[in-house]
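Every protein chain of the complex appears in place save one, which is left out.
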Amino acid sequence: MIGNFPYFAVILLIGCGIYILMFQKNLIKLAIGINLIENGINLFLITLGYRKGAIAPIYTQAPSGQAMVLPTPQALTLTSIVIGVATSALILSMAMMIYKHYGTIEVNEVRRLRG
Amino acid sequence: MNSFVELIHITILIITIFAGLLAVIFKKLLPAVIAASAVSLLLSLEFYLLHAPDVAIAEAAIGAGLTMAIFIFAIRGTK
Amino acid sequence: MLGLLETGSGFWSAIIWILLVLVIGGMVIYLRNKGEDSYKKNTEQDKPFISGNPEESKESSHLSASHIYWGFTEALKGYYDPLVKMHTGHINDYSGWIIVLTVIILIVIGVSG
Amino acid sequence: MREMSKIIRNVTNLVYGFIIIFGFYIIVHGHLTPGGGFQGGAVVASAFAAMLISYGQLNTKKFLNINIFSLLESCGLTMFIGVAFLGLGTTFFYNFLANSGSWFGNIVIPGINAGDMNTAGVLPLMNIAVGLEVFSGLGIIVLLMADGAEYTKKKEKAENDR
Amino acid sequence: MNLFNHTPILILAVPLLTAFLIPIIGKINKKTTGILATLALGLSLIMTIVLAAKVLSVGPQVYVFGEKSSLLTLPSGLKFPIRIMFQIDAMGIFMGLITALVSFLGAVYSLAFLDNKDKIDSYYSLLLLLTVSMFGMEFTGDLFNFFVFLEIASMASVSLICYRGADLGEPVEAGFKYMVVSSISALMVLFAVGIFYGEYDVLNIAAIASVVKYSQLDKIALGILVSVLAMKAGAVPMHMWTPDAYSEAPAPITMILVAASQASLYAIFRIVFSMYNITLNTLAVGWIIIILGLLSMFIGVTMAIIQKDIKRLMAYHAISQTGYMLLGVGVGLAVLANPEALKDYGITAMEGGIFHIMNHAMYKGLLFLTAGALFFRTGTRDLNKMGGLAHYMKYTTIFFIIGAAAIAGLPPFNGFASKLLIYESVYKFNPLLSIIAMVVSILTLASFVKVFHSAFLGPKLPQFKEVKEVPRSMVFAMAVLSCIIIFFGLFPDLIVKNLVHPAVMSLIEQLQYTGTVLGGM
Partner (left out) sequence: MKKIIFVIAFIVFFSFLVVSAVNMRPFGNPTFSEMDDYFIKNAQSETGANNVVTSIVFDYRGFDTLGEATVLFTTIVGIVALFRRITK
């Protein structure tokens, strides 16, 4: 019934993010787009690690005799979440500094460097 | 039983996608940020259902809490 | 021999090249020194002759950078205009070109099998 | 950012201590229950964010100091890489304490058990180091961005709000 | 505990530890941070040379994290490694040498260039972190670890690009643009990592190489990886961030950024050669890389001619020189499945391309440093406002002439040696490509004649009366690079035989890379 539906959720989130990055014209919106791609890829990794009818990979007071989901993607996702918040923080502080110097956060006007 | 869990998965994912689309189409920044934060929150729920409690805690605290806070600071700083 | 670079179809050696340059340069200097001896320094001979007009001041005679290849860019206007126009400075374009190129590469890889 | 109404401040007063304690619990029990340095650090930092939002950054600066945070952050990172260096007798990041019988070195019976704090070798140490680094680091980010929001926004607008 | 066995990790760990300690030390004394960073980078340069000697004499080195012995790679009963490891072969150490040298000289140059700036401790910390991330990208044998280091590299370079952003708007704009594109690239790399993980359940590059099948998903992953990493390397038409970032960063950082983008180039080669090798359609992917190279060469150089900002001009040249590397290696890849052609000219073409990486790092670094020296004394980067500086800055002029001659491929400098290798071998593959490469070389010379004329020649200008030669540490950094350029130009065979040829062979022969980990499976 569920089929490959989670993967489609992943690519829809990535698609939303890339759409924002390609067509929307506000610096903070761009940060939101990157955040969405990030979330999509996190979901992708966790989905890869899921195993039907398995439990979380923690031995403390676990029900016995059941398979566990794959733990590696969870470790990778933890890394990628922290990297994601770091990226957002840096991008947003740069957007604030751009506003300080330029007085705008519209993409059309933030282009003194060209040619 | 099994199909019930799958139904919950599908529902959460559909709401997540819907929130993601809202984050795209909202022109105002604050609603867009809140929609993006809702995506994070729902994903954290989905992570829990996928048996990844470690990631769920991290996503709830960082993705939904802190990221939204810094986005709101940034929106205040660019007004 | 040291400094001998095999290129598959021949070789290149900077040291031999330098020796050759030294030899040829020596010959050129020798020939030059044998040349015209009526030239004298600090006379009318070494002043620039600009069709009888007085020499301009040195500051205004310096050609600034944007004028150096004026003719070149003017001749290739049809090439340069769209090229410069492509460098818009929009961030959307930056990310857009990445997607465009990714798509092209994916199509080429997919078609070629 | 100005401070919020008195209700919100009181609720924050009540809650944020518990949030911080819960964060440290998550950090310390990282090798037994879901959680660890990152998650716990993030929870503690979100308590700081709540405080910042309800009290305004001018008041918050009285009890949260960026200099101390940056010191803590460097300490945490140095401790983390230091623990990794200590494994250099065999290789970098070698877990030299596990199953050794000394600190955090109790041998666990493989399989499901109730959990013993005194296991896992260097992992609890690394959890604490990373937790220290993450909560102070995210704290710096939140504090600096709140300051930056005041710094970069238009000045006359800020006057109107007051 | 034999520290000699741990050189691979100490190369990274020493600058990393210094970077973590610098914020604490900076609170006590700001002046010492620069010297400390230089010392750490010098130490890691020495260790890199030691490791290079070991790799070139003994063979590829493997360093496993957290295993009982640093040589034990496979846990019992498994076919592939589970831990993160460093796999350092000749190609990796070749890039490592470039990184170590360039960042050490950058730190030395910064001592005078950024004297008395505020928050100088942050600057040195970020410089060390950028260096560490480049080492990590070049040494690592794990795909996810590569992503992490890619992320550190982009964060550190963005922070350094907008280091002047507290007072000026343009650096922040450049940093923002670079951040957006490098986030996309890093996330796409992570997507590809996810694809590999989902398909094969391995993350080690050598282990993936042993199981990769070139299925539909592998093709998508390959396309994404090649395109986003080519973007990080600055290939046309995704080069637009390059002039922005290179021109707005402080000069020593620009020099290191060149090496950082070459680390991405290295990653393309690593993925195409070591991971896929002949399972992929070599002709198609080879032509993709060749065409990217041609576009980069031609558009880069033609855009450079019309620039007025000296560092922007040099940045466009960096794009065009990247094209040469892509061209050389692309030709090698196109004939990879054809042993005769590979032996006839493929290996030579790759030698040219790989040798050009090192040469480019050296002369482009030198040129950016001279541009920085001009900026340091005159306070402007606009070529229209400069003139007659040769009267005041004798050493800088000499260094500029050496660098410009090297980039234009004039004999006897090093640019000529690598370009000659590329011309001759590419001519056998397709004469047209070789001719375009030569035309580009001529245009390069033309645009540097323009810079030389407008910045250094001409009469003394009144506004530059106070200008004098730059401080000693800056001259030292430029002089070292000039000496290296001249040495490489005079004895190119030493470098090609001892460093470049092993690097090329370790790329072409996949087993040399995977065999060290998987034991010849």
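Chains: A, B, C, D and E, in written order; residue numbering restarts at 1 for each.
The rule is short, and it goes like this: a residue touches a chain if its C-beta (ideal position, glycine included) is under 8 Å from a C-beta of that chain, and two chains touch if they have at least 3 such contacts.
Since the structure is predicted, the reported quantities are computational estimates derived from the model, not experimental observations.
In the complete assembly, the contact with the undisplayed chain comes from E:Phe144, out of E:Phe104, E:Phe144, E:Phe368 or E:Tyr513.
Contact between subunit C and the absent chain runs through residues 93, 96, 99-100, 102-103, 106-107. For subunit A, the residues touching the absent chain in the complete assembly are 2-8, 10-11, 14-15, 18-19, 22-23, 47-52, 57-60, 68, 70-72, 74-76, 78-79, 82-83, 86-87, 89-90, 93-94, 97. Against the chain not shown here, subunit D presents residues 30-36, 66, 70, 73, 77, 80-81, 84, 92-93, 95, 98-99, 104-108, 110-111, 113, 115, 119-123, 126-127, 130, 133-134, 137-138, 140-141, 144-145, 147-148, 151.
Here is the rule we use: only the chains that are shown with their structure count from here on.
Take away subunit E in thought and the touching chains that remain still make one piece. Any chain touching subunit A that also touches subunit B appears here: D. The minimal number of chain-to-chain contact steps leading from subunit A to subunit D is 1.
Farthest from subunit B in terms of Cα centroid separation is C. C-beta contact counts were set side by side for C-E and A-C; C-E has more. Taking each chain's centre as the average of its CA atoms, subunit A and subunit E sit 28 Å apart. Remark: subunit C and subunit D have CA centroids separated by 57 Å (rounded to whole angstrom).
With each centre defined as the average position of its C-alpha atoms, the distance from subunit D to subunit E rounds to 36 Å. For subunit A, residues that reach two or more other chains under the stated contact definition are 18, 21, 24, 27, 30, 56, 58, 73, 78, 81-82, 85, 89, 92-93, 95-97, 99-100, 110-113, 115. For subunit B, residues touching at least two other chains, in rising order: 53-54, 58, 62, 66, 70, 73-74, 77-78. Under the touch rule stated earlier, the contacting chain pairs are A-B, A-C, A-D, A-E, B-D, C-E, D-E. The residues of subunit A lying in touch with subunit B in their complex are 1-2, 5-6, 9, 12-13, 16, 19-20, 24, 26-29, 31-32, 35-36, 39, 42-43, 46-47, 49-50, 54-58, 69, 73-74, 77-78, 81-82, 84-85, 88-89, 92-93, 95-96, 99, 105. On subunit D, the positions that touch subunit E within their shared complex are 67, 70-71, 73-75, 77-78, 81, 84-85, 87-95. On the side of subunit C, the complex with subunit E involves touching residues 2-10, 12, 14-15, 17-18, 58-59, 61-66, 68-69, 72-73, 76, 79-80, 83-84, 86-87, 89, 91, 93-95, 97-98, 100-102, 105-106, 108-110, 112-113.
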